[in-house]
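Okay, so here's the structure we're looking at.
Of the protein chains in this complex, one is absent; all others appear in place.
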């Protein structure tokens, strides 16, 4: 057992920290000053992306030949750092959800043509993508409930259904959707779903309103779109993998996504703690700096204790995925989904509280961070689904 | 000891519930459909106000000769009902903050001229008002920290300072600000502050950007403005009460405001529970309706237990204020500020969780309710200030 | 609505507080000094009982003609006061569980002969009684699961079964057991149980070991016995009420018992807060008295807030029982069972923490209080049973 990072990780960490200090944090102010063009990426990102690429900080998330080739355990600490500036850093490195997951799917389940057509421009940061999974009318965190239909018509597939919270889809740069739907009405319950590639401009695709999350529409990130698919017809070759492989692909996508999300959340928690440290040193109440008050000290200590525990759990999950595979890491992957968002939510809540009115406002990133952490308690299934599943396994007689 | 409401309260409750069912809830859909004209009150409110006035449901919040003459204990259950539709009902009844507090101040501390000039149109619902207290640079929940200056110049007062989170100030109908500032630099620490009436159109008053709370700008309620006062000059008669009475007036305003806020929060909690009930009955997961699942049952039970306890505490605080005065109710008034927002926050969190993605979105009022409850943990001082004060009193040797 | 106690309650409160100060608290030291004679009541109780009776503080718990005739709402604040010294005060007033519940049963369900034979000496404090309900092998909080059999044989009933946690049964003064068992194997599920009077010295009754609760055997209160009933034969007239009425009697007994238990817990919480106050004033850490430290102030404030809410909820439950009956108070009776023990447990936990090693030891009553509060989360059914039941009712469509 050894808790020290390996040299490559350590080197990339240092390089990324430099990039954050020199480019990303300064760009946050530019971001605030620039007028928002709804749903589009902020212009400052182009500069950041060019610089990241120059420094070899590009596509770090992607294992294997198509990406940087890092293991989950190596990428995790880097994802954490990008979380410190979640509106800029992940995209600056071309490591932002949902593109990351989509690129993974294309890398793993796509054929050569699909990869050439869509993976290449995504890896180059030229286009963006979205993942159309969640449906308003069913508990779609359980993929077997998906109602959108994908039906064969001649040499094409025809898609009908309604999705929402399709993140990034309102970005004009978003060109391709990976859509989850049902290709079979019977057979084994986990072999009825398939994923299919749907170019955004296919007739019948209607990108609707943006859904908000606690007041945030994320209009600088392509939002979270409602999309209706009405007799949307695409060629047979757009199906990803074999018909019926959708559930399995979705499962495979989950593990790394959880690692990324959770580590970014921990980055937000560390950023919040930085803000807490500054405020506590400078603000006076009842005649003493906040930093000298017992309650504030307890908050800071609790925050540290929670971060350390959460980070270790994520790193172990990443290690297990790397060494024994996603299946063996099942418990840990569920555990981080349960443990990390709520730990970070707690930390952010206290950071908000310490900052008073400023904490809930647009002047600090805390309220927005909070909304991200809170929403992750629901993303790919409410925590309760994971608690239940993990609990059932735990209660099995041994 | 008797927990039954008196006949007048009971009658008003029934009348208000009818009004909610016949007018307010249906108007919620109108509200969503109407285009928002930023910072202005939604047009549908005019209809509601006319009807409320017709039914004798007007200015219920105000005790004494100028208002409906209810006690705090009588008004509290009515405030709760308005909380079920917080964007419409309080204003429909002319019982919305911050106008309520401002009208109380004018009724109690204003002279005849001030009441005629400002209280009368406020009571008639013709204009709106704002309360400029919070400052970005100091811990202004402690009024003795207020930095805005109010300095005598001839027969006028001159105001300089910066305020923020001035709710309602961006509403074009907002005509008058009650501004808290310092009129003395020495003397007893709680006699250095004064409140002064500043018409919005006074030169030097600059209404700036709206501050948001967890992504919500409340642009249908006049927002939460940043305001700078630069050499703002008003006549001497605009001062409320004697110079140095600001702190005392602020204290007097607190008690009823807390009752109103807390009861409205409980109304939101009950509304959330209604939504939970509907969703739990109709949504199926793991093969059974949510209503039959143990975890959901526990959430519902916990919600009920927390609501009941919180409501009783608020009602007792109201009763104490009515029978023994604000001072005697000090502990209870602090206690509800601590207990109620977090109880309601918990309930709303579970309600959001039960609704999945819809819960965080604009399609349900839950996320917005949550942001209100969360922000109230900071409004007029973070909970920690009240915990500390209550705790010190509790720890005094007896 | 009125939160002031009525004159009779107020007078009894004052009288009881005097009695506590003059007799009970001083007797606590006697209790510690006296050698314990296992399972017997401490001798000092006799003096206390004589004095309590002299002062008219006797059998206050019992409504109606046989007792003091107080309502639940009137008795509740008195029960709270006795909870401040739970090893002495309740018994000093002949108001200790399980005798109180047993006397209620005899008063309500007993016939004249049963009352003469058993209620009279219990009311006089001459004997004690126990209530044999809980069984080790079934979830006996649900009375329909009771497995002990009560079978007719000629003019007698024959009892077979095993009970445990029969509080008070090891006290040599305990003469009579009220035993819950099954008198029918079919018919409506809630009409199969009966209660029967079994004198302790009936052949076949074997009082076994005392069960402990978190290390406490309660050997000065008759303990919590394991009892086996082997062909125990008693005359037909020993049955309480009609055959099959056991479940209904048990239900009726629950409400007042909950009020008593919960109010006594609140008395323990107040006592703990007194100890906290003293310790916080006298103990110094990090150069300042504990009373001046933020964390301790928060604990004290939280304790006060929780006590106030819990007490109001219990009082409302008592009022509902008095005015509308046990059935109408169903939600409140469940709610206090859920809310009060855990509130008090929290308060006691903090009080222990503040006292360091002394807090967990026999030198302070805190650890023992804690064990009482903790055990009440299981007594007459784990909280989860009540949460589930309350939640189901809350989730019913309206």
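The first chain written gets the first letter, and so on, giving A, B and C; residue counts start at 1 in each chain.
The criterion applied here is as follows: a contact is a pair of C-beta atoms (placed from the backbone, for glycine too) under 8 Å apart; a residue touches a chain by one contact, two chains touch by 3 or more.
Just so you know, these numbers come straight off a predicted model, no measurement behind them.
Colleague: Decide which residue listed in A:225, A:263 or A:320 touches the omitted chain of the complex.
Modeller: A:320
Colleague: Would you indicate which residue among C:190, C:277 or C:374 is in contact with the undisplayed chain?
Modeller: The missing chain is touched by C:374.
Colleague: Which parts of chain B are in contact with the chain that was left out?
Modeller: 293-296, 298
Colleague: By the contact definition given up top, give the residues of chain A that touch the hidden chain.
Modeller: 1-6, 9, 73, 273-274, 276-278, 280-281, 291, 294, 296-305, 308-310, 312-313, 315-316, 319-320, 323, 331-332, 334-335, 338-339, 384, 386-392, 394-398
Colleague: Could you pull out which residues of chain C are in touch with the chain that's been left out?
Modeller: Missing-chain contacts on chain C: residues 134, 136, 139, 141-142, 164-165, 211-217, 283-286, 295, 352-353, 356-363, 367-368, 370-371, 374-375, 377-378, 382-385, 388.
FYI, only the chains that are shown with their structure count from here on.
Colleague: Among all chains, which one's averaged Cα position is nearest the averaged Cα position of every protein chain shown?
Modeller: Per-chain C-alpha centroids ranked by distance to the global centroid put B first.
Colleague: For the sequence-identical pair chain A and chain B, what is the superposition rotation angle on Cα atoms, to the nearest 5 degrees?
Modeller: 180
Colleague: So chain A and chain C: same face meeting same face, with over half the numbers shared, or different?
Modeller: Counting which numbers both chains contribute, over half are shared, so the two copies meet through the same residues.
Colleague: So, what's the distance in Å between the C-alpha centres of chain C and chain B?
Modeller: Spacing between the chain centres: roughly 43 Å.
Colleague: For chain A and chain B, let me know how many angstrom lie between their CA-based centres, rounded off.
Modeller: 37
Colleague: Could you grab the centroid distance between chain A and chain C? Build each centroid from C-alpha atoms only and quote it in angstrom.
Modeller: 53
Colleague: Of all residues in chain A, which are in touch with two or more distinct other chains?
Modeller: Residues 295 of chain A each touch two or more of the other chains.
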